[in-house]
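Here's a slice of the assembly, chains where they normally sit.
Labels A, B and C are assigned to the chains in the order they are written; within every chain, residues are numbered from 1.
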Amino acid sequence: MKLVHDPIHGYIELDEFAIKLVDTPEFQRLRRITQLGFAFLAYPSARHTRFEHSLGTFHLAGEIRRHNPEIEEEAVYAALLHDIGHYPFSHTLEGLFPRHEENTVWLIKHGEIREAIEENYSVSKLIKFLKHPVVSGDIDSDRMDYLVRDAYYTGAAYGVIDLERLVRNLIFREGMLVVGEKGIMAAQNLLLARAMMYPTVYFHHTAKIAEAMLRKAVELEGISLEEIRLMDEVDLTSRLRNSERPEVRELVRAIDNRKLYKRVFCSNSELSPETVEHIRRALEDEFAHLALVDYPPKPKYEERNAFVLVGGELNRLSEVSPLVKSLVELKNVYWRWCVYARKDVKENVEHALKKLL
Amino acid sequence: MKLVHDPIHGYIELDEFAIKLVDTPEFQRLRRITQLGFAFLAYPSARHTRFEHSLGTFHLAGEIRRHNPEIEEEAVYAALLHDIGHYPFSHTLEGLFPRHEENTVWLIKHGEIREAIEENYSVSKLIKFLKHPVVSGDIDSDRMDYLVRDAYYTGAAYGVIDLERLVRNLIFREGMLVVGEKGIMAAQNLLLARAMMYPTVYFHHTAKIAEAMLRKAVELEGISLEEIRLMDEVDLTSRLRNSERPEVRELVRAIDNRKLYKRVFCSNSELSPETVEHIRRALEDEFAHLALVDYPPKPKYEERNAFVLVGGELNRLSEVSPLVKSLVELKNVYWRWCVYARKDVKENVEHALKKLL
Amino acid sequence: MKLVHDPIHGYIELDEFAIKLVDTPEFQRLRRITQLGFAFLAYPSARHTRFEHSLGTFHLAGEIRRHNPEIEEEAVYAALLHDIGHYPFSHTLEGLFPRHEENTVWLIKHGEIREAIEENYSVSKLIKFLKHPVVSGDIDSDRMDYLVRDAYYTGAAYGVIDLERLVRNLIFREGMLVVGEKGIMAAQNLLLARAMMYPTVYFHHTAKIAEAMLRKAVELEGISLEEIRLMDEVDLTSRLRNSERPEVRELVRAIDNRKLYKRVFCSNSELSPETVEHIRRALEDEFAHLALVDYPPKPKYEERNAFVLVGGELNRLSEVSPLVKSLVELKNVYWRWCVYARKDVKENVEHALKKLL
């Protein structure tokens, strides 16, 4: 048994099997994948990584299981491994490659970690547990850890959650992780905290611009899925810095020196995929990598799937809590797509865009 | 100048005039008025008093004025004094006596503090400033202090607010204290925090029962407004403990020993004042002080009066934030009236009540 | 099982027997005994009580036992009850009456709580456990709780301790609670924190003056041990406010209104008991209750009795840690005796004192 010091949970206990999983190159690589991508350009102290978040998720999953011993132990190790597939700068590159969940499965199947897993479990079984509600639900150990952790490291005041109350009131029942009556307020608070972290941290426009710039650089560099799977942020950044293409080097240097593109335009009206593609191409034809269209997927506030037990009966949390219900509306308030451009061509891009829209 | 150590704000600076106001019997009495009445029966550590809350409110009012120098300094001293009229156990006795704001005015006019005030201001002028938006609005120094402070002392996870961001983004304009664009999220968070503190702390049923018991004891003892005005919790408690009426002594001893009455019935349907009075009398006739009807006033979530500046224009916060809008609905979710009874007569009261309803 | 919310430990679990002990008048009385006496006159927010401290001590004792199952469960309940004998304003009156530990034993033997205890244990057995190292050593659950708690409520920066590391590294061995190698730094930190809390909080001169004034009032009022045993702060304060002796009423009113006596003289030279008595009488003859001699017992920093396990061998912590060793010297740095006097006679007392010394 080993104790890891953590500012959020105090001490995290790792048993022997967990230590074996952590001591693999795939898991150690998470030390070099920042949790919040480029959020550090807006919140300089947000330098925490997927490594400590994964340990924290494991810890909370274990706590939930302590109160619900019928949960299989595989779910707790799945919580430990749920994020090993993240690409450099976390969600930044998910527009160019399969979602990180798919890469997690790929790495479990093909990485050195496979061998470590097989000492105790079949790989295919563990993969199934990645979808277990303890790690992959609306109120789960993953969210509980990242909200509190992201708030701690950014200094944002919105992620304070009564973790202990929530853990004590999560009930595993009929394959679901539902919230007991005494945990409703804490669960509501978790979903509210998440809703407030989106506009202030996760969708912060400075980070968004840097992410769009990096995506463009990776695209221009022509990095393949096979290459990116195991890269850490050192590999990717140095690859781009040393690119043969000057525009790639320019983009990454601009990010490094925080000479970011400027917002030309933002809107929260949805467009058809064709229109987005049309705008993207038209701007690219004229401005090449100097103008970027950032049309992010709409966030899934799947709050409707959180269930609570009231008087022995299952209810949707959104039916019990008017605040949670109103979170659904927020989706349309905070989502938006934008066009960014290098400072010197900003006005030209603006002009061209007006014609297009 | 004097520095007072405070866990919430670090150090609070008191200037000479503030020191004079604090050094009066009326203000020192606040050291013996607990901020949250009987909440300590549910949250044992909630023993903080109106004294430190008043200092904290003064501090925040001063900070707001530092960013808005056109606010008159009287408003800051009014913030210091805004709560001196609280009766023992804060809001508990407001059903029996005029609201504490009226007693604040009375004490300022008739207490020793009058003399201290008059060294700098006219008493009538200072009284007017008690309604200044810095201390008496929807987003004001009073609320900002008590939410953070109550969360700190109860240990509830719901009162964390980005005070600094809010203070920096409150703008005094046309006699209103409005929220600047960069403070919207923090203001929304304040109102949400308040909404969550209501059911978990401020309306906690254990405190509610003790409050109803104390009100009955004070009523039976026949304490007059003249008597209560200046009483602190020592005066009131010892008066009741030493009452000539055995039922008064019994009530206060039951509170002291936490042998509280039990809930017989709760409902969130509204009743006409006549019906309430009818039930109250019928139960009293049969059970005397052993059955209590607690029909609290509906809480005023006056979130509709919080204004924000968006693009130079004033908007209601509830129009900008769907979450704040939905807070209005909560009013009806958490409010309720109840009947309590001593354990041994609980069933009889239940029976009698059924006939009445 | 019942959960109590606590800002220090999160949630404290009370089992059925603990609930029975808590639900006695003797234990509920602790809600009205402030933890730090008159420290609130210097740290306004220090209003916490022996009640929550007792729950916290119980919690930590339970945690230590969880890591050392050979500790008898009686020790944990003794931790819960260890402070029930405290007089109003905690240590303030210990100069006039037997130490609170003696009153704890008396109350256990003669209070209603005796009956609750006897449902599970013999009273004499439980009394023996009050001296168990889990609650009554140099590094014990009592100190661990009060240091962290007092720091939290005063806002002092000196009481931060790695409680979890300490709890995990306390080893019960040969009837002693010793510190394992990995807990040495945390144990050292606890003793340092304590040493810094003494001059800043526990010996704060403002509190010391008020304490001396209260002791004089109680002495003049002639309150007997039989009376004080069960009094809470309401009883004592109202008794003094309503005294027939005007000087008693004057003293308590002065404390209430924070019109405290002034320091005339302080020294850290020791005097013989006879000299102290001589000065006390001489000043009393001339100034009655207007001059007070405060000659406190020297604090026992019994750090020499804390043992640590290094490489399997027991060592005194003071031998392993040069910092702890130097704590012994501090005793003589911070201790001092003083003479206080009412403002208007301060100079006369100073004059008289000069002649005496």
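Simple rule for what comes next: a residue touches a chain if its C-beta (ideal position, glycine included) is under 8 Å from a C-beta of that chain, and two chains touch if they have at least 3 such contacts.
Since we're looking at a predicted model, the values are computed, not measured.
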| item | value |
| --- | --- |
| Homo-oligomer size of the whole complex, from 3 visible chains | 4 |
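Operating definition for what follows: only the chains that are shown with their structure count from here on.
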| item | value |
| --- | --- |
| Interface composition of copies chain A and chain C: same or different, split at half | same |
| Relative to chain B, chain with the most remote C-alpha centre | A |
| Innermost chain by mean C-alpha position | B |
| Mean-CA-position distance for chain C and chain B (Å) | 32 |
| Centre-of-Cα separation between chain B and chain A, whole angstrom | 41 |
| CA centroid of chain A to CA centroid of chain C, Å | 49 |
| Junction residues of chain A - those touching two or more other chains | 165 |
| In the complex with chain B, residue positions of chain C that touch it | 4-8, 10, 23-25, 28-29, 31-32, 34, 40, 42-45, 47-49, 51-52, 55, 152-156, 233-235, 237-238, 241, 256-258 |
| Complex contacts: residues of chain C adjacent to chain A | 3, 10-11, 164-165, 168 |
| For the chain A and chain B complex, residues of the former touching the latter | 156-158, 160-162, 165, 185-186, 188-189, 192, 195-196, 199-200, 322-323, 325-327, 329-330, 333 |
